[in-house]
Structure formats: structure tokens, C-alpha cells
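The structure's right below; bear with me while I get my questions together.
Removed: one protein chain of the complex. Kept in place: all other protein chains.
Chain nomenclature is as follows: A and B, assigned in order of appearance, with residue numbering initiated at 1 for each chain independently.
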């Protein structure tokens, strides 16, 4: 057995519904196994921790991002079979049918299991997302140095 | 040197031809280096371990998945230059020209090198894939707890 701390650090770069789903499943799995678990949200992954309230970005791409990603975690589209939003509805239905938790429920479970939610400062700057656009459970806005320190001391590191 | 077991655990989330190819190359590389190697197939990655026989799903998305992903590992499309199936044919040709193994040969090599093939139970439920739809070399249908246990005790963990 390794002497590494019992930690897991996962970068959530993707904002695809299915990948965000995988990230929360793995994170809650790690936390349930007793690991100190951190999700580090960057780029499109930030959509998974937005409130869903309209974004007040001033720049053009910031506004566009706000429009195309409005609605927060319940509006994420899958990476396959998107079909202009129909894929999302179908997947949600299939998950409900199979008694699988919704993304929002999964996120709440992660929070209840003390999974740390961090947001990447640089991506927030580039995409014009502020702390107020994120759910209050986000523990911290952090840079790459924080990620590196966490990841180097983790048994599991993944980029999703 | 770490005291960690000499293991590698790779999640295959993607069903893109090129990413599945990378997953099998890395897995056989790990196994050839003497590592106890596990591939954990989830979501679209399950297409890489299906028999290719028609799927008997009953739900709508399950049926759609079955139709759009018929044919198993030889029908996977690359993530770039897909061109409605032409990309796959071109890539396969280029690989043959360069004497690179096909995906199916690579998968067999992985099996011959005792790489463990696991399938994610929850994804199978959601996508309406049963054990009978998978190749018999799949060792086990497992949940996230199994993945976490394997990954936490591995020197290499990747999400592909």
C-alpha cells in the first residue's frame, strides 16, 4: 500500500452531460470509499456548477456562452446524440426510468459527502464567469498551483 | 519507488475509434511492462466490447443506440474526420498500410496479455445493454466502487 494521502482529484473540463455525470459518479464513489475528494471545474465544466441564473457577462463571447449555456446543470447536453436538446431530455428520461439520480441530485450527493468543489480562476476570467454565477457550495476559486498540489498528493487523478 | 501495487486502471468512456485505439495501445503497453491492467468500459466505451450482434433493447434510446452503434468494435468512428463512416474506412486502411493492428486484433492482444475487461453496470442499465450483448471475455459487470478500489491502488489511472 502506498503512503500517499487517501485523496482523489478530478478535473472536470467537459460540460457534456454524460461526462459531468461520470465525474459526479466517480467523485461520489471516491467519497463513499472514504477518500478526500476534490472536483476542479474548468472551462466548459464550469457550467455544471453555475446557478442557472442569467449570466451578466459584458464581452461578446461571455454573452454567447451565457446564452448557449443558460439554465445550469439541468441544461447540459450529452456528447453524443445531442439532437438540439432532445438527447438531453431522452437521457434524463432513461435515467429516471432506471431510477438513476439526476445530475442535480448527484451534485447534491457529492456536496453531502463533502466533495470539495473548486472553480478554475483563469477559465472564469476568460469566459467572464464570476463567483456570483456559481452555486454557493463552491468552496473556492483557485488556480493551477492548487490543482497541482492536490493532484500530486492524490491516489487518483483524472481529467474528464 | 512507490510501494503501490504494480497496477494500471483505465476508464474507457469514449466510443470514438481513435480513443478506443489509444486505450488498447496503452493497456497492452502496461500489460507488456508487467503491470496488472484493467480496462473499465462505461457509456460509449461499451461499444468496444459489444459482440456486434443486433441489440435487443426495448426502450427508444436503447433501440436507437443499438442501431447507431451496430456492428461492435469494427464500426466505431474516429472523433475527427468522421465523414459519415468514410473516416473509419480511411483510418483502417492507413493502419493496415502501416502494418498497425486493427482494433479487433488489439483487443485480442489485450485479452491474451490478461488485461481485465470490466463493464460498468449503471451505464449498461441506462443504455439497455445486457451481459449477452458483450463479448464473453468481459470478466465482470461492476459498479463505481470496484473502479475506485482498483484505481486507488494503481500506479496509472486514466480517463479516456
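General observations
The working rule: a contact is a pair of C-beta atoms (placed from the backbone, for glycine too) under 8 Å apart; a residue touches a chain by one contact, two chains touch by 3 or more.
Note that the structure is predicted; figures quoted are calculated from it, not measured.
Within the whole complex, the absent chain has one touching residue among A:21, A:41, A:91 or A:147, and that is A:147. Within chain B, the residues in touch with the undisplayed chain are 1-4, 6, 8, 18-19, 22, 25-26, 28-30, 32-33, 35, 79-81, 90-91, 93-95, 97-98, 100, 155-160. Listed here are the chain A residues that touch the chain not shown: 2-4, 11, 13, 15, 42-44, 59-62, 64-65, 68, 122, 125-128, 143-145, 147-149, 151-153, 157-159.
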